[in-house]
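Heads up, one of the protein chains got dropped from this complex, but the rest are sitting where they should.
Chain IDs A and B follow the sequence of writing; residue 1 opens each chain.
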Amino acid sequence: MVKTLEDRINPSSTNDSVLSTQEYFVNMGPQHPSTHGVLRLVLKLDGETVREVIPVLGYIHRGMEKKAETIGYRQQIHLTDRLDYLCSVMNNWVSAEVVEKAAKIESNERIQTIRTIVAELQRIQSHLLWWGVFGMDLGAFTPFLYGFRDREKITKIFEDTIGARLTMNYIQPGGLMYDIHPDFVKDVKSFLTYIKPLFAEYDGLVTGNIIIQERLRNVGIMDAKTAIALGTTGPVLRASGVAHDLRKIKPYGVYSKVDFAIPIGTVGDCWDRYAVRMLEMRESVKIVEQLIDNVPEGKHLTMKAGAKIRPPAGVYYEEMETARGIFGVMINSDGTEKPSRVYYRTPNFHNIWSITKISPGGRIGDLVAIMSSLDIVVPDMDR
Amino acid sequence: MSTPSISQDIMTNLGNSPGISLALFLGGLIGAVAFMAIAGLILIYAERKICAHFQCRLGPMRVGWHGILQSVADTIKLLMKEDIVPYAADKFMHALAPIVALAAALMTLIAIPMSAKITLADSNIGVLYISAISGIGVLGILLGGWSSNNKWSMLGAMRAGAQIISYELSATLSILAIVMLSGSLKISTIIQSQEAGWWIWRAPVVGLVAFLSFLISSTAEVNRTPFDLAEGESELAAGFHTEYSGMRFAFFFLAEYLNLFIVSALGATLFLGGWMPFHLGEWTMFNQIMDLIPQSIWFLGKTSFMIFVSMWFRWTFPRLRVDQLMKLEWKVLLPIGFVNLLLCAFMTLFGFYFFSTTTRGF
Partner (left out) sequence: MKTIIAERPFEGNFFSKVIFGFKSLIKGMGITFGYLVHPSTVVTQQYPENRKTLKISDRARNQLVFNLDENNYHKCTACHICEQQCPNGSIHVLERKKPASAKVELDTFIWRLDSCTFCNVCVMVCPFQVLKMTQDFESSVFDQKLLIYNLTPYAGPTSTVLNKIVEPEERKKMIEPRGQYSGPTALAGFHIAGISKQVFQETEQRKDQK
C-alpha cells in the first residue's frame, strides 16, 4: 500500500500510559537558515527527539537534463556549473571528458595537469566554505568569515585565470578555455604558503574546541554497510570506513602520478565526516604542491574552438570524484550535434537519503549537525 | 552607610518633605529609564563593532562617523515597521511578553549602585532582590513562545525556561560565596567590604572559582552563545521571538542587551569591587592614588570589561546542545559550586584570606 506524504502527516498517539504524549510534525521549511538551500524536511518530533525525517525535494528543479538535449554538447557544460556550484570546475571536467571520450578528441599532458591543479584548488575552496558554514550551523559565527577570507584567495586566482568566480565553464572538450595566466604559478605557490599555517589555526579554533567535540562525537553514526547500501559517496562514505576514492581506483587526469593518501574514518559519526574533510584539504595541498612546479608545455586547446562536436551514436558514461562525492554524466548520443539524453548522477542526491536513517533517535540540534556534516548543496539534488 | 546618596544630600539641603522626595523618586526613575535606553543603544553598536573586528571586517561604517549613529537608524527603522500579530496568536499574551521582559530588566537595574552617591534602591536584601527579579525574565520568554502559536517558538521558549531556572542555582551559589565572605546581602555593604581588595583575588582560589562559575551561569541566564539555543539562529530561525516585529521585537532585543549589562554589572560589583577603586590592603599611598579616578568611571570600566568578555565568548564558541547544557549545569557546575561554598565557609570562619584583619573589620 503506497502512502503519500499527506497520508503520513497525520498526528497519532503512540502510547496509552496515563501521561500520554503526542508526536507532532514540524516543517523545517524550504526557507531555513541551515538547510543549505531550498530543501524541505518534514520532521516527526517527540518533544525534542526526532522520530522520522522526510526530505521533500524539487524546489529548485530547473530541468537541466532536458535543457541539455536542446543545446549542444559544448553548451551543456556551463549548465553543470550550476549543479553543484561549489565544485563547478570538477563538474565541467566530467562533462567535457565524457564528450571527449565519445567524440575521440585527444588531450595532452599540459591540459590534464592544469585540469588536476584547478580541480584540487576547487576542492580546497569547497571544503573551506563547508568548514565556515559548519561552524555557523553549530553556532560559532567566526569560522564563517575566516573561511571566506581564505577562500577569496583561491577565487582571485580563478578570476585571474578563468574570468569567473563561481560558475567557471573553464574545461571545454579539447582542453581549456584559456591558457593559465602568467601569474598563475606564482599566485598558487603564495597561496600554498599562506594556507598551511592556517590549518593549525583552524584546529585551534574549531577542531580542538571541547564544545564542538562533544557535539559531534557519536552523533549520526552510519556504519559501512548502510553507507554502501544507500549509495553515498565521497567523504560521507569514507568517514564510515570504506576506502573508496575514484582518484585512486580509476585514476583520471594526472592523479596516478601524484603521491597522496585517502583519509578514512573509523566510527562513521559526524566527527569522522568533519575530520575526513579537514584531512582532505591537507592532501589536496600536497597534490597541488607536487604538480605546480612542473606544468608541461603544450597547447591549451587541441581542437578548433568552434568545431562541431558530433560523437558517434552510443551510450557513454564518465564519473569523477568531486568534493562531495562521485559526479557522473551519461550521454546517449544519436550521432547529431545535440544529445538525445543526458543524465547527471549527482552525489548530493544520493547522500541526502542517509539522513532518514541516521537522524531518528537524536535531537534537533543533532539533526542540524548531521545535515551540515553531510555537506549537501541543494541544486545538485534537484538538477 | 557612610556617604549619603545624592537624594539624601538634596533632601537635607532643601528640608525633608514628601513633595521633594516624590520628585526625587520620579527623577531617579526617569534617569534610570534614560540610562537604560542609552546603554542599550551603545551596547548594540559596541557589539556590532567588536564582533566585526573579531571577524576581520569593519562593521557599521556608513551612518555617521564609523557608524556611530547606526543604533539610532535601527531604532527609527523598528519604529516604522508594521506590527504583525499572527492570526491565531493569543493577543493579550503576545502584547504582554515583551513588556514583562523589559520590566524585569528595569527593575533589576535600579538596585545596582554606580557610585557611593548614585544609588537608587539600596535595600537590605539587595542581592536576594536581584536574583528574584531576574527570574521574572523567564516569564517574558515563555509567554512570547507560547503566545506566538508557532511550534518552533514553543520549542525555543521551553528550552529557555529549562535553561534559565537551572542556571539560577549555580549563579546563586557563586553569589552566596561572596555574601558569606562579606557578611551581608546589602550591596553597598558588599562593596564597602572590598575596600581592602576585590574578592576575586582577595579570597584565594575560592574567589576565582566563584567568579568563573558566575561568568558561565550568567551567560546562560541571559541566553547568549554558547547557551543561546533559545534563539538558536541556525536551528530555530530566531526561536521565541520569531513572530515579533517592529517595536515589540525591539523590546526583546533591548531586554537581552540590558540583561547583559545587568549581569556584567552584578559580576563587577560582587567580584571586582563595583565602584571601589583598586586598593591593596593598608597601603595608603597607593590607595590614595587610585582614589583619584572617580568611582563611576571605575564602575563603568569594570562593567565594560565584563561585557567585553561576554562578547568575546559569543564570537568564539559554538553553542551547546540542550542535554549537554543541562549536564554541564547539574553535573559540573553545581558540584563545583557546593564544594566552593564549603571552602568559602571555612575561609570566612578562620579568616584564611588576604588582608583579613583590617581596620574596617571585614
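In the analysis below, contacts are C-beta pairs under 8 Å (C-beta built on N, C-alpha and C of every residue); 3 or more make two chains touch, one makes a residue touch a chain.
It should be emphasised that the depicted structure is a prediction, and the values quoted were computed from it without experimental measurement.
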{"item": "Sole residue of A:N91, A:Q112, A:T142 or A:S372 that reaches the chain not shown, by the stated touch rule", "value": "A:T142"}
{"item": "Given A:N169, A:T322, A:N348 or A:S373, the one touching the chain that is not displayed", "value": "A:N169"}
{"item": "Omitted-chain contact residue, chosen from A:P30, A:G47, A:G72 or A:G231", "value": "A:G72"}
{"item": "Touch list for chain B against the chain that is not drawn", "value": "50, 53-58, 61, 312-313, 315-317, 332"}
{"item": "Those residues of chain A which, in the complete complex, touch the missing chain", "value": "71-72, 74-76, 78-79, 142, 149, 152, 156, 159-164, 167, 169, 172, 177-178, 181, 201, 204-206, 208-211, 213, 216-217, 239, 243, 245, 248-249, 259-267, 271-272, 275-276, 279, 283, 305-306"}
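The criterion applied here is as follows: only the chains that are shown with their structure count from here on.
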{"item": "Intercentroid distance (Cα basis), chain B paired with chain A, Å", "value": "45"}
{"item": "Chain B residues within the chain A interface of the complex", "value": "51, 54-57, 151-152, 155, 225-226, 228-229, 232-237, 315-324"}
{"item": "Chain A residues within the chain B interface of the complex", "value": "24, 26, 32-34, 48, 135-142, 144-146, 149, 205-206, 209, 211-212, 214-215, 363-366, 368"}
